[in-house]
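Only one structure is covered here, and it is reproduced in the block below.
Note that one protein chain is taken out, while the other chains of the complex remain in position.
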Amino acid sequence: MMRRLVLLSPLLLVGGCASVQSTFNTQGPGAARIAPLMWAMIILFLAVSLVMWILIVIPVRRRGSLDEHEPVDIGGGQGWVALGGLLIPLLVLSGFFIAGLVVLESFPIHDPSKQTRFKPDILIIGHQWWWEVHYLDGPVNEHFVTANEIHIPAGQPVTLELKSADVIHAFWVPSLHGKLDMIPGHPNFMRIEAYHPGDYAGECAEYCGVQHAHMRLLVVAQAPSAYKLWLRQMVRPAVQPTTPEAIAGEHLFLSGPCAMCHTVRGTLAGGSVAPDLTHLASRQFIGTNSLPNNTAYLEAWITNAQSLEPGVLMPDLTDFSGTQLRDLVAYLQQLK
Amino acid sequence: MNHSVPINRSSKLVALDLPLDDTRGIWAMWMVVATEATLFICFFGAYFYLENNKDRWAYNHPPAEHWGWGMLAAILLSALTIWLGDRAVMRRSYGHARALLALTLLLGVGYLIMQGFDFAGHWATLTPYSNSYGSIFYVIESFDALHAIVGVLILAYVLALPHYAPARRAPYRPYRVAAIYWYFVATIWIAIFCLLYIIPNLRVYGF
Partner (left out) sequence: MSTTAVAQRLKEIWETPDSIWGKFATVDHKEIGIRYLITAFVLMCIGGVEALCLRVQLARPDMLIMPPEMYDQLFSMHGITMIFFYAYPILAGFSNYLIPLMIGSRDMAYPRLNAFTYWSFLFSAILMYIAPLMGQGPHAGWFSYAPYTLYRYSPGHGMDFYAMALIFFMISLTAGGINFITTILKMRAPGMSINKMPLMCYSTLTISFAGLFAAPALIACCVFLELDRRWGTHFFSVAGGGNPVLWQQLFWFFGHPWVYIIFLPATAMVSMIIPVFSRRPIVGYSYVAVSTMLTGVVGFSVWLHHMFTVGMSDMTMSFFSAGSMMISLFTIVQIVCWVVTMWKGRLVTTTAMHYAMATIAVLIVGGLNGVVTGIIPVDWQAHNTYFVVGHIHYVLIGGNMFPVFAGLYYWYPKMTGRMLSEKLGKVSFWVMFLGFNVGFFPMQIVGLLGMPRRIYTYPSGMGWAAMNYIETVGAFVLAGGILLSVINFIVSRKSGRIAGRNPWNADTLEWALDSPPEPYSMVHFPTVATRHPLWDQHDEEDDPDNMRVLDGGRLTYITSWLDAEVVSVAKMPEETLAPMLLALMMFLFFLALAFQLVIWACGGFGATLLVAFYWLWPRKKGEEAL
């Protein structure tokens, strides 16, 4: 039913719902609960607007003249005001209000007074301008930290705890769920679920500084078995470099500026102000899900981050020679 | 003013038959008081909002009250004196009014001095930099002091005015206008004293 509405929608012709990051592209129960209400309101309100525009234009045919006017005590029309201005809108608005409450109630956790009994599966901490992701499922020795790319099992609800390390951010993956703010000192909880395996894009939705625009989100839903494998891979520390370039690269990484901010588990690099890079090579994107994770962009990001994302905390590391840069990237690319 | 056209007699009569308006200043002052009171309500709102965050911090170490009682006495007494002074103006006994105004001014200055001691007393254990409680506490206290200072200046200005008689020129009824502001200063202290001093102290005694 919803799909047919989407196809019929004139909006589709303009925008195209193929866009992954769309509130119309509902891929999980959270977004799917909201979309019908949103569609109903949009369609009804477009119709009302159209009717009103026609009602505004029609009286133009009855021309008057500036020389004459109706007597000041002329009455009339009050009934129309009571009907069209009070009664009908009251009914419509009440209807939507109640529908809104029903939809609101269908969300299991959003009310802070109810959410203490939910244990979060994943803790996401917003930073300027990246996402720190803690996996808290299972025993403590299976917990691990990663960044920016959030994997969830498809078809299963996952409880997220949302926090912030600095300013206010907002977690928003439109095709899965509405947005929820990440406020310092005010943890929030959200339960997301994706119906099917796939990549779901999102974005920080609360202005948080110069690189707010590139604080993108990626939720990767995997089939439960693949997700289990992924978890097992993530828990492991970083792989030891084997090729000479990668070994040289590791040395550069650990002795250079990189390790001051980044962590690579299993090495001495333990910086905490920047994304964890333990399994960087397994991620699809770099630059907080803004740039493809390939050799060219890795090199560009290391030497020219300030041109790619001006103001980002990653400095331009221009001291590396060409070989050094290649070694460093070789090291990063084998961090599967 | 020398006008080329003589005054229109009849209209002058109409003007003279009607009293000269002397209420606009009072209206304005009531509205100033309304908006200033809202400012303090916002401060109190912030106080309780921040407190909610911090497990009722104020109740663990409530501020000492002793200077507050003195300030309360001074401000209530001063409100009484200026009220009596305002009545004296209405009775046209301007000498009494002026004396009562001077007394109000003295009490106001006394209030401010006590507030200084009150401030100094709190400073030993709490500063605005300690935590959010200190921040909001001192902001409320400072704004109260600021309003009292402005109030005292207004009282001094009215005291300096040459006469309070129904004047044919502005300011009209300055005494009443100043009195309204001073009642507001008194009310604010009552509110602050109850919310920031008495209630937290009562909590300590288990109420």
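Note that the chains are named A and B in the order they appear, and that numbering of residues resets to 1 at the start of each chain.
FYI, a residue touches a chain if its C-beta (ideal position, glycine included) is under 8 Å from a C-beta of that chain, and two chains touch if they have at least 3 such contacts.
All of these numbers come straight from a predicted model, not from anything done at the bench.
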item: Full-complex contact with the absent chain, from A:144, A:172 or A:227; value: A:172
item: Touch criterion as defined above, residue of A:213, A:268 or A:296 at the omitted chain; value: A:213
item: Listed residues A:24, A:227, A:253 or A:320, member touching the removed chain; value: A:24
item: Residues of chain A (touch criterion as defined above) contacting the omitted chain; value: 11, 14-24, 31, 33-34, 37-38, 41-42, 45, 48-49, 52-53, 55-56, 58-60, 62-74, 76-78, 80-81, 84-86, 89-90, 93-94, 96-97, 99-101, 103-105, 107, 110-113, 128, 166-168, 170, 172, 174, 177-181, 183-186, 188-189, 201-213, 290, 310-311
item: In chain B, positions touching the absent partner; value: 1, 3-5, 7-8, 10-12, 14-16, 18-24, 27-28, 31-32, 34-36, 38-39, 41-43, 45-46, 49-50, 53-54, 57, 128-136, 138-139, 153, 157, 161-162, 167-171
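As a working rule, only the chains that are shown with their structure count from here on.
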item: Chain A-chain B separation of Cα centroids, rounded to whole Å; value: 51
